[in-house]
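Note that this complex is displayed minus one protein chain, with the remaining chains in position.
Naming follows writing order (A, B and C), and every chain is counted from residue 1.
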Amino acid sequence: MDISNYLYLSAILFTIGAIGVVVRRNAIVVFMCVELMLNAANLAFVTFSRINGNLDGQVASFFTMVVAACEVVVGLAIIVTMYRSRRSASVDDASLLKR
Amino acid sequence: MTSSHLVYLIALPLFSSAFLILMGRKADKWGHIFATLISAAVFGVGVSEFMAMHSRAGDMRAVTQHLFSWISVGTFQVDASLLLDQLSICFVLLISGVGTLIHIYSIAYMSHDKDRRRFFAYLNFFIAAMLLLVLGDSYLNLYVGWEGVGLASYLLIGFWNQKPTYATAAKKAFVANRVGDVGLSLAIMIAFAQFGSVTFDGVKAGVHGASPAALTALGAMLLLAAAGKSAQFPLQSWLGDAMAGPTPVSALIHAATMVTAGVYLITRSNFIFDGSSTARLLVVIVGGITLLFGALIGTAKDDIKKALAASTMSQIGYMILASGLGPVGYAIAIMHLLTHGFFKAGMFLGAGSVMHGMDDEVNMRRYGAIGKVMPITFATFGLGYLAIIGVPPFAGFYSKDKIIEIAFNAGGTKGIILGGATLLGAAITAFYMTRLMVMTFAGSKRWDDKAHPHESPVLMWLPMVVLAIGSVATGFLFNSGNSLVNWLAPVLNPNNVESGSELMKPIVVSSLALLAVILGVALAVTKYRTVPVEAPEDVSIFTKVARRDLLQDAFNETVLMRPGQILTAGLVKTDYFAIDGLVRLIGAVVSGTSTFLRRIQNGYVRSYALIMVIGALALIATIWVVTL
Amino acid sequence: MLTAPVLNYSLLAPILVILGGALLGVLVEAFLSRAIRASVQLTISLGSLILAFAQLWRTHSQTSLTAAVNSVTIDGASVFFQGIILVLAFIAVLLIADQDNFAAQASAVPGSEEERAAIQSGKQQTEIFPLTLFAVAGMMLFPMANDLITLFVALEVLSLPLYLMAGLSRRRRLLSQEAALKYFLLGAFSSAFFLFGAAFLYGYSNSLTLSGISAAITGGSGNDIFLLIGISFLSVGLLFKVGAVPFHSWTPDVYQGAPTPITGFMAACTKVAAFGATLRIFYVGLAAAQWQWKPIITAIAILTMAVGAIAAIAQRDVKRALAFSSIAHAGFLLTGVLALNKAGLSASLFYLVAYGFTTLGAFGIVTLVRDSTGEVTDLNRWAGLGKKSPLISAMFVLFLLSFAGIPMTSGFIGKFSLFNAAYESGNINVVIVGVLSSAVAAFFYLRIVVLLYFTEPTSDTVTVVIPSILTRAAITVCAVVTIVLGIYPSLVLNMADTFASFLQ
Partner (left out) sequence: MSFLTAIMLIPLLGSLIVAILPKDKTKLIKQAAFATSVLVAAITIGAFVNFDSSNKADQFLQDHSWIPSIGADFSLGVDGIGMALILMAAILVPIVILAGWNESQSGKWGVKTFYILILILETMMVGVFSAEDVFLFYVFFEAMLIPVYFLIGGYGQGNRAAAAMKFLLYSLFGGLLMLAAIIGLYVISGNQTGHSFDINTLSSLTIDQSTQNFLFLGFFIAFAIKAPLWPFHTWLPDAARASTPGTSILLLGVLDKVGTYGMMRFCITLFPEATKTFTPIIIVLSVISILYGAFLAIGQKEINGLIAFTSISHFGFITLGIFSMTSQGMSGATLYMVNHGFSTAALFMVGGWMISRRGSSKIEDFGGLQRVTPIMAWCFFIAGMSALALPGLSSFVSEFLVLVGTFTRYPVAAIFGTVGIILAALYVLIVVQKSLHGPTAPGNEGMSDLNLREKVAIAPVIALLVLLGFFPKPLLDAINPAATHVMVHSGVTDPAPKAGK
């Protein structure tokens, strides 16, 4: 099977993620979509690593996972405080800052 | 030849006027005396210079005095230096002489005015400026005096400017003169562009190399200047209103001296006009038109001063016409200028004296039979009258006859037309002057009993007497042995051009002229045997028009004033709505965009994300386009 | 058989010191008693900043590609960037030290019993200090990172603390938290772009290092589609951080919501770090492909200058307005990126210094303008402040004039050298737009001046609190620097010239 399909897949995943960020309201879901995009990038890294035949890409993907984990920590912290103070996780409710 | 005294002619009156103004009320007591003495002193200097000049040979007579370098930029070199030659000495004597007489007259005439000191300061300032005008050795120096006398005339016409109409008259005079000044400025510019010099000598030296077109342009501009200053057609309209000034002013400035500056300018620039027949033609046309124009107005005026003003206008028309006739004419023009200076000044003073007696009544219809109560005024005025209408052997006869004569001798149809015009003018002059005499001094008294006409004090009638003598004698004096013409010849007619053709013998001309005068007088006497106190309304359309100065003001208003006002108002709007409006529009657009940008910042994180996505896509798209 | 990587600790010392300080701060937060915590934290932060700066000074003349196995580059530029970040961070910490700005207990629900208790008992959590240090560490790493992984890590290390710090305001906590959320979501979103771009650059060049990428581009063997996706998405990440249009939308909201000292910190230091990285990436990594990206970056620069300047005019909130002005300045700085020459680099360096100080000063003053309920950022209520407290207003005007680039302030020299670089590199159109938008921006700054001085105070005008000694020091330093760099800029200009070099 042609390896470039993995790239298409990652592209598709990335797009799905991006669309998700734009269309979904729930902060958690939005955040998950971001994670999806990160993983799309990971997939790309690994694929390229495979194509180019060196390990840098795979190393990169490990770093990404770690960083993503940290992001989850910070992100959830923020979202949870949001939720506690507003009793809602909808990003559209968080629109006091405007104009 | 140089002389070191010329500067006093200007400095003395200039500083005395400044002094009198700066002193303020402190000088009220003696200011008028001081000013008069200064003027007399100037006359003294003038006479001594004349004596000195007279004692020198013909070609040695001109003297100069270099004061300091005024403007020097590149080749544009103008020195403040003075030139006194046979031409200017005539003016110096006229100005300072008549000027002094009028100073004396004014002491009494203005005695009741609390601003008398200021009046005399102005008078001295005028003397200074007028002398600078005739003494400057370059057109630019002349220009300074030219505007100076304009200013003096403005100040003096508006001397009683608390009366709005008087203030307006003053402004009108200044503006009309400015129009003339445009001519003078442009003339100077042309002179510099053509000859690289603006001194009389420099221009004279260059004339031969210049193109006729240039000389014509130069002449035309000078004529425009002259028309402005000397109230010639089409810039004549201010002179009538200028009578708002105190009568001595009318006598000095608006009869004897300033208004004749135009004639001086043209005769002084003889070398230019000699070079361009077209320019000369323009001059005679203007002169001819004006002399009839003024005369016609004169026939309809009931205001004694305005009637005299109209006559001044017409008489200067004569001079201009004469000076337009080339070398033979210049001297004659000057002669008429001098004689006119005497008799017209005398008559204005007479008019002033009458007004003085009639507590400032100017309407001749309210005069009548004044001759009995004011014998001296009547006598002096009468002599002036005889002079102006040209009865031999009075002054006007010599000068005016000469003009008519050379006008006929101009040759061809031109000669016929000009001669006819001058002749007709003479007739009309006789008519309106007689009308004036009759309405004022003869007939039955028409003034109401409140007025107590009385002879004026000696300080007033003395100058009148002197001037009367002048208007009797000068003509004969100047004419005997062509003394004046020969005196002026080195300046005005260096290569002794003789009158070309001779259409008629002088004696014929004289008799024709006399005939015209007699006709005029007779007509007037019959017509004005009885004068209604109220000006009759059922008069010919011609009289109506003449009363309104032949519609000259109406013309100016409709053609110049109204459009000007409309233009101004329009431009003010343009400035606000168009030019500034454009700037405001830009501002509005920017702030509008700004508000829009604020709106799209709607606070929804998802739409921000959307904007980012779109941005990213745009990024890819463009790079793609560039890459492929 | 793997050999342990060799690290040149002496060259990495500055950043290590900061990280150490940060960890120490965490421990202090955990174990020290509340009473002395704040002061200890402050001491640690300032101390580690100073120490780090000393370390930097020690090694400022050295350069190395292999300080940490090719992953970071120590060269003139990186040293300078770290220097600026440290100094600005120092001043920012002085502002942050005014604890009154921060939530006593971020975890507590706004308006809850718990919170009130925390405030009354004066229990002030001070996690802000270690967070700041972590952010600083990330910022220092960002401009020196030489490979894509390090770039990404650094990006996250500087971002994550900022996300939290944005949410720590004591007053208007809802807004503050919202700012945090927006910043976080969009930030994560953009770093996803960044990472995806990184992946494709790797795929294109078979290398993670900038030099490798540059080599691949010159070699031209790779698949152009990969390169193009790589460049675009990487740029998205970077442009987001520098706040360039159309990736700027977060800026006004976050700047407004975050606690003002943090806003200042973000506006100044993040810009420096982000531009440091951007400049390095574009100068070192992507210069060879400039004919591909230059057009769009030019367009973005123009757009950014224009939108920033114009949008600022209609703002009613001081912090939002300053946010837009910072966007405009990002646009100006992008012209430095476009220049792609030494002049451009040194100009950017100088500009960042000038801009950083001015920005911190401006936000520092914003922290002082308050009423009973805390900071007042509504512009209309600033009316007539010039009467109340002339000195503060005068300083604010000074900063505004510097923003507007009026001569005799640092902003003018910065603008001049940037435009000069852009002109030299032939981007004249950018220069033209630059001057025009400066004119527009000037209008906005003047509007504030009018408000301060020529508008009569309204009834509910605000008061200016007496600044704490630290805040006063911070603002004064900024003002002095702004003037000195305006009148005698050589001090920094020469330095910028000497340091303006990237090691390939």
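Things to note:
The rule is simple: a residue touches a chain if its C-beta (ideal position, glycine included) is under 8 Å from a C-beta of that chain, and two chains touch if they have at least 3 such contacts.
Quick caveat, the model's predicted, so the values are computed rather than measured.
Taking every chain of the complex into account, the chain not shown here touches B, C. Touching the chain that is not shown, out of B:M1, B:A41, B:L93 or B:L151: B:L151 (per the contact rule at the top).
Within the set C:Q99, C:N420 or C:Q504, the residue that contacts the chain not displayed is C:N420. When the omitted chain is restored, the residue from B:N161, B:T278, B:N363 or B:T595 that touches it is B:N161. Screening B:F195, B:W238 or B:Y398 against the full complex identifies B:F195 as the residue touching the chain left out. Hidden from this view is one chain, which touches chain C at 387, 390, 401, 404, 406-408, 412-413, 416-417, 419-420, 423-424, 428, 431-432, 435-436, 438-439, 442-443, 446-447, 450, 453-455, 488-490, 493-494, 497.
As for the chain not pictured, it touches chain B at residues 21, 24, 68-76, 80, 140, 143-144, 146-148, 151, 158, 161-164, 167-168, 170-171, 174-175, 178-179, 181-182, 185-186, 188-190, 192-197, 202, 205-207, 209-211, 214, 567-569, 571-572, 575, 579-580, 583.
Just so we're on the same page, only the chains that are shown with their structure count from here on.
With chains as nodes and touching pairs as edges, the resulting graph is complete, every pair of chains being joined.
Distance from chain A peaks, on a Cα-centroid basis, for B.
Contact analysis places A-C first among chain pairs (by count of C-beta pairs in contact). One finds 25 Å separating the Cα centroids of chain A and chain C. Centre-to-centre separation between chain B and chain C, using Cα means, comes to 79 Å.
The multi-chain contact residues of chain A, meaning those touching 2 or more other chains, are 18, 21, 30, 91, 94-99.
Along chain C, residues 181-182, 185, 189, 193, 252-253 each make contact with two or more other chains. Residues 181-182, 185-186, 189-190, 193, 224, 228-229, 231-233, 235-236, 239-240, 245-247, 249-250, 252-253, 291-293, 295-296, 299, 307, 310-315, 440, 443 of chain C are the ones touching chain B in the complex. Put simply, chain B touches chain A in their complex at residues 598-599, 601-606, 609-610, 613. Here chain A touches chain B in the complex through residues 18, 21-25, 30, 91-92, 94-99, going by the rule given at the top.
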